[in-house]
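Apart from one protein chain that is not included, each protein chain of the complex appears where it belongs.
What follows is subunit A.
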Amino acid sequence: MMEKLSLKIFLRNLAIFIALLFLCDRLIGFALEKSYFSLKIGQFAQTTYTLDKAAPDILVFGSSRALHHYSSEILSTKLQKSIYNAGSDGQFLPYYCAAQEVILQRKIPKIIILDVNIWELGPNESKYIKLASLLPYVGEHPLLKKYTSEISDFENIKFISKTYPYNSTLLISTYDHLFSNKLPEDDRGYFPLVRTIPKNQFQEYKEQQRIYNEKRAKQNIKIDEKAMVYYREFLQRCKDLKIKTYVIISPTILKEPKSKEKILLEIIAKDYPNVTFLDYSHDDNYNNHYQLFADEFHLNNLGAEKFSKELADRIK
């Protein structure tokens, strides 16, 4: 008798709780959505522009290295074409592929520049987890579901919640709203880094990198087959739509060793006649010229301008 009564109370309270949860989810999800899509500046605003509006003649894809290395002004002026830099911090091939597929539905650009990292095909599960940045856009672009399903097995079930797509966005969203006047403005997606890596930091990095490369040379790096599929998919789409494509390893502060992943990036690119593969990671005009770099991984504004000019001349 007591058990039945206890169960009855529990079920009643559970129903109230679920109703409350549902209501809060709708309200909080709605508030987060409004906050997210009302951003005018910052990382989220740039992703929104990339996926919802960008329709230029030249499109740049890649990670933060794309974002900071390709000057929109220089490339646009020299090539006499409109441009948008769709580089995204910390992203990898699956994200570039998703963004490319969405944009190509809207507009077919004349040129695509794909900036690849040397570790693009290396094993790194986080490249799929980072696809979570696409979650707020699945409602508007359902084709993204096939990418977001890479995040986890039950990813699409999680869309029952209206709050979940905005998971981990509140902090940046709030920051970008509060400090929107202090955030650097992008130039058609391009963010120049106006600083130079200190010489001692560069020397330290050189030593660290030497040890790191020695260690890495002994490791048997497993190629991420899935990333390779995304790479081919990206290039195939460019080929099918006859888009002139440049796959570029942009300048690095130190010479990068010829790793298995790097060689593979070049071999695959050569399978596509519309693709030109350019490797600047062994370019003496950049390697060791720390004055052209903002940090260990990114060119500063001077380096980016020099590189963009050089690239524009090559593309012309």
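Heads up, the rule we're going with is that contacts are C-beta pairs under 8 Å (C-beta built on N, C-alpha and C of every residue); 3 or more make two chains touch, one makes a residue touch a chain; residues count from 1.
Criterion: contacts and distances are computed from a predicted model.
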Problem - Choices "Cytochrome C oxidase assembly protein", "Monovalent cation/H+ antiporter subunit D", "3-oxoacid CoA-transferase subunit A" or "Alginate O-acetyltransferase" - which one is the UniProt name of the chain not shown - result: "Alginate O-acetyltransferase"
Fill in the blank from the handout: Out of A:Ile9, A:Val194 or A:Leu241, only one touches the absent chain, namely A:Ile9
Fill in the blank from the handout: In the whole complex, of A:Leu21, A:Ala55 or A:Ile223, the residue touching the missing chain would be A:Leu21
Handout entry: Chain not shown: contacting residue from A:Ala45, A:Ile112 or A:Ala132
Key = A:Ala132
Completion exercise
Touch with the missing chain holds, among A:Asp52, A:Asp89 or A:Asp283, for A:Asp89
Practice task
Over the whole complex, note the residues of subunit A touching the chain we left out.
Solution key: 2-3, 6-7, 9-10, 13, 16-17, 20-21, 24-25, 28, 32, 89-90, 126, 129, 132, 151-154, 157-158, 161, 163-164, 166-168, 170-172, 175, 204, 208-209, 211-212, 215
